[in-house]
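Missing here: one protein chain of the complex. Every other protein chain is in place.
Labels run A and B following the written order; every chain starts at residue 1.
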Amino acid sequence: MSNRFLKPCTAFALPSLLLTSGAVLAEYKFNFPEPVSPVTKEVFDLHMMTSAVALIIMVLVTIFFVYSIYKFRKSKNYEPDQEFHKGWFGTWSWALVPAIVLGIDLTIAGSASSTFDLIEDKTPADLTVKVTGSQWKWTYEYMEDDVKIVSTLLPKEEAGELYLRTVDNPLVLPTDRRVRFLHTATDVLHAWWVPAIAVKKDSIPGYINETWTIIEKEGNYHGQCAENCGTGHAFMPIQVNAIAGEEFDTWMSKQKEIKLAKMAEAASGKVWALDELMTKGEELYNKNCSACHKPDGSGIPPVFPPLKGSAIALGDVSKHLEVVIKGASGTAMAAWGNQLDDLELAAIITYERNAWENNTGDAVQPSDVKAAR
Amino acid sequence: MTATASSEHYYVPEGSRWPIIGVIGIFFVVLGMALWVNDITFAPYLTLTGTLIIAYLFFGWFGDVIDESMSGKYSTQVDTSFRQGMIWFITSEVFFFIALFGTLYYIRAISLPWLGGEGHLGSSNLLWDGFQATWPLLATPGAGGEYVQGKEAMGAGGIPLYNTIILLSSGATLTWAHWGLKKDSKSQLVGGLALTVLLGFIFFGFQAYEYYHAYNEMDLRLDSGVYGSTFYMLTGFHGMHVTIGTIMLLVILIRSIKGHFSHEKHFAFEAVAWYWHFVDVVWLGLYFFVYWL
Partner (left out) sequence: MSTTTTHEDHHHAPPTGFGRWLFSTNHKDIGTMYLIFSLIMLFIGGGMAMLIRAELFYPGLQFLEPDLFNNLVTVHAIIMVFGVVMPAAAGMANWMVPLQIGAPDMALPRLNNLSFWLLPAAAILLMLSVIVPFFGGGTPVNTGWTLYPPLSIQSGMGMDLLIFTMHTLGISSILAAINIVTTIINMRAPGLTMMKLPLFIWAWLFTGILLIMIMPALAGGVTMLLFDRHFGTSFFDAAGGGDPVLFQHLFWFFGHPEVYVLLLPSIGVLGVIVPTFSRKPLFGYKSLVWGMGVLLLLGMVVWAHHQYTIGMSVAATNYFMIGTILISIPVGLMLFNFMLTMWRGAMTFETPMLFAIAIIVMFSFAGTTGVMLAVVPADLQYHDTYFVVAHFHYALIPGALFGLYAGVFFWLPKWTGHMYNETLGKIFFWWTTIGFNLTFFPQHFSGLAGMPRRIVDYSVQFVEFNQISSIGAFIFGLSHLLFVYIIIQTVRGGEKAADKPWEGAQIGTPGLEWTLSSPPPFHSFETPPTVK
C-alpha cells in the first residue's frame, strides 16, 4: 500500500470537482485530513487501497454495461442467445464468481487485520490522557501529572471560520511521544474523533475504551464529537495542539503551578465577598452551565429548567447545593461535585442566586460547599 | 414440500370486521400503556378498554373460525395453512427468547467481566473502585447509588425445582390427552386437559409466591441491578407465556367437552399443544441458566 493508490482516488473525486465548478478545493478536502501518526497513516493507506478496489470494480461494471447496452439491443436486431446459460460458463459461473470475489475479500481482510493489530498495540505509553465526554464538553485528565483541562465550544464571534471546529481550552500534547487515551463518558455516548491523529472509539458511560497515538508533526488538529449525544451534539468540537516535547514539559509545569495556586486559594479558608464570587461565578457559569440553562438563566423548557426565578435558586441554599453537587439522576443534570472544586461551586451557586433578578443576596462560601458534600 | 394438489375449494372468507376491531384494541392498549408510564390519569382506562376489545375480538374471531371449521368449510389445505402459520409464529417466539437469553449471556460473559477488570478492556474497572464481578450479582458497581443491593440470590432448589417438575408433568398429561383424542376417548382427552390446566395454575401460583418472597424478603427486585433485571425479564416473560398458554388450554378444554375435536381434525388442539411444549422447553432453559448456573 502506498501513494500509488492516491491517483485513482483523485480521479474518483473528479466528477464532483466538476460539479463544484470554480470553487478552489484543496486535494485533501475530498479525503481524510493528512494523517500524522503511525496508526492513522496505516489506516489512510488501507482506505486508499479499498477505495481503489471500489473504483476498479465500478470501472469494470460500467464498461460491462456500456458495451452490453451498445451491443445487445433489440433495436439492432441482436438475436438473444437462448443457450448461453447452458454453456460451460453457465455451468461453472456459480463457483467461478465467488472464487474471484473471495480472493479479493481475503486480500482486503488480511491487510485490515494487520492494521487492526497495530491499533490494538498495547505498548506502555509515555503519557496517559483520560478523555471524558459530557453533555456537551470534553474533560481531559493527564493521569501522570494530575492536571485537568475542560474544553468547550468557542463561540462564533471568537472562532470565526473555525466555528464548530475549535474550542476554548484545547488539549495540548507533545509530539513524538506515545500517548494513550482512555475514553469514557459521564452521561450518554460520545466519541472523541480527531481523524489526523487517532482513530475513534466510543466514550461509553461506565466503561473505558483505549486508543493511542504518536503525533509526528506539530500543529493544530481538529475534530468533532462523532456519536449522537443530544441537543449539543453538533456543538462539542475538539482541538488538539501538538507541540514539541520540551515545550510541552514547560507548559505542563506551568499548569501544575496554576493548579497549586488554585488549590491554595480554595483551601485558604478565606471568606469571599459577594461581588468577587459573582465575577468568578459568571465566568464559570457561562462555561459549565449555560449550554443547558442558557446565559440568561432561562433554560430550554421543558427539559432544561430555567434557573431565573426557579424555586431552588430562590429557596433553601442546602437544596440548591445538593442538586448541583449530586445532580438529578436520570436527567441530563450531572453531579458537578466531582467535576468542580469547592470554590468554583460556591461561585457558581452564588451567581445563580443573585444574577437575573434572583436577588437573594446569599454569598455561598467554599466552606459551605465542603460541608454539603 | 410440494404443492398440495387440491380438488377442493380453498376457503377465502368474506370481508370480516374482526381484524379492524383487533387494530383498534391493540391501538388502545399500546397508546394507553405509553401514556400510563407517563402518569396520565385516564391512560389505565384506555388500556383496559383496549384489553376488553381484544378479549371480545378473540371470542368473535375464533368463534367465526370455529363455526367455519365445524360447518366443514376448511379443506385439508386450509388446515395446513393454519399449521404452518402456527409453526412460524412459534419460530418467532423462539427468537424472542433467544434475544432474552442472549442478553443474559452478554451481561454475564462479556460486560460484567469487563466492569470487574478482566480481559481486553480491563481498564473499565478504573471507574469502579473495588467492584467485583460475580454472578449472581448482588453488589452493583455503583453500590450505594440508586440501585437496591440484593440480600441473597435465588437458588435452584425449592419452588423452582417444583415448578420444573410441574411443567414437565403438564407436558406429559397433555400428550396423554392427545393420545386420548387420537383414539377418540373423550374421557381421557378431557381428563388429561383438565390436569394440564390445573398444573398450569399451580405453576402460576408458585411463581407468584416466589416473586412475593423475592421482593419482600430477598431484596431481589427490578431495581436491584442487572441480576434482578434479567431475572424478572426472563421469568416474567415466561410466566406471561404460561398464562396465555393456560388460557388457551382452558378454551381447548371447553371445546373438548363440547366435542369439537375428532381424531382426524383437531388443529386447534395441536396448535395449543405445540405452544405449551414450547413454553415447557423455554422453562428448561430458564431453570438451567437462570436458577442453576
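Everything that follows uses one rule, which is that a contact is a pair of C-beta atoms (placed from the backbone, for glycine too) under 8 Å apart; a residue touches a chain by one contact, two chains touch by 3 or more.
Since we're looking at a predicted model, the values are computed, not measured.
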item	value
Listed residues A:Ala54, A:Ala311 or A:Ala371, member touching the removed chain	A:Ala54
Among A:Ala191, A:Leu340, A:Ala355 or A:Val369, the residue in touch with the chain that has been omitted	A:Ala191
Touch criterion as defined above, residue of A:Ile108, A:Met143, A:Leu274 or A:Leu314 at the omitted chain	A:Ile108
Given B:Tyr147, B:Phe203, B:Phe261 or B:Tyr291, the one touching the chain that is not displayed	B:Tyr147
Contacts of chain A with the absent chain, listed as residue ranges	13, 15-16, 19-20, 23, 25, 28-33, 40, 42-43, 46-47, 50-51, 53-54, 57-58, 61-62, 64-65, 68-69, 72-75, 77-82, 84-85, 89-90, 93-94, 97-98, 101-102, 104-105, 108-109, 112-113, 115-117, 119-120, 161-165, 187-189, 191, 193, 195, 199-202, 204-207, 209-210, 222-235, 237, 302-303, 330-332
Contact footprint on chain B, counting only the chain that is left out	1-6, 9-10, 12-20, 22-23, 26-27, 30-31, 33-35, 37-38, 61, 73, 77, 80-82, 84-85, 88-89, 91-93, 95-96, 98-100, 102-103, 106-107, 110-112, 114-115, 119-121, 127-128, 137, 140-142, 145-147, 221-223, 225-230, 232-233
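Just so it is clear, only the chains that are shown with their structure count from here on.
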item	value
Gap in Å, rounded to a whole number, between the CA centres of chain B and chain A	44
For the chain B and chain A complex, residues of the former touching the latter	114-115, 121, 123-124, 126-128, 141, 145-146
Contacting residues of chain A [partner chain B, same complex]	182, 184, 206-210, 329
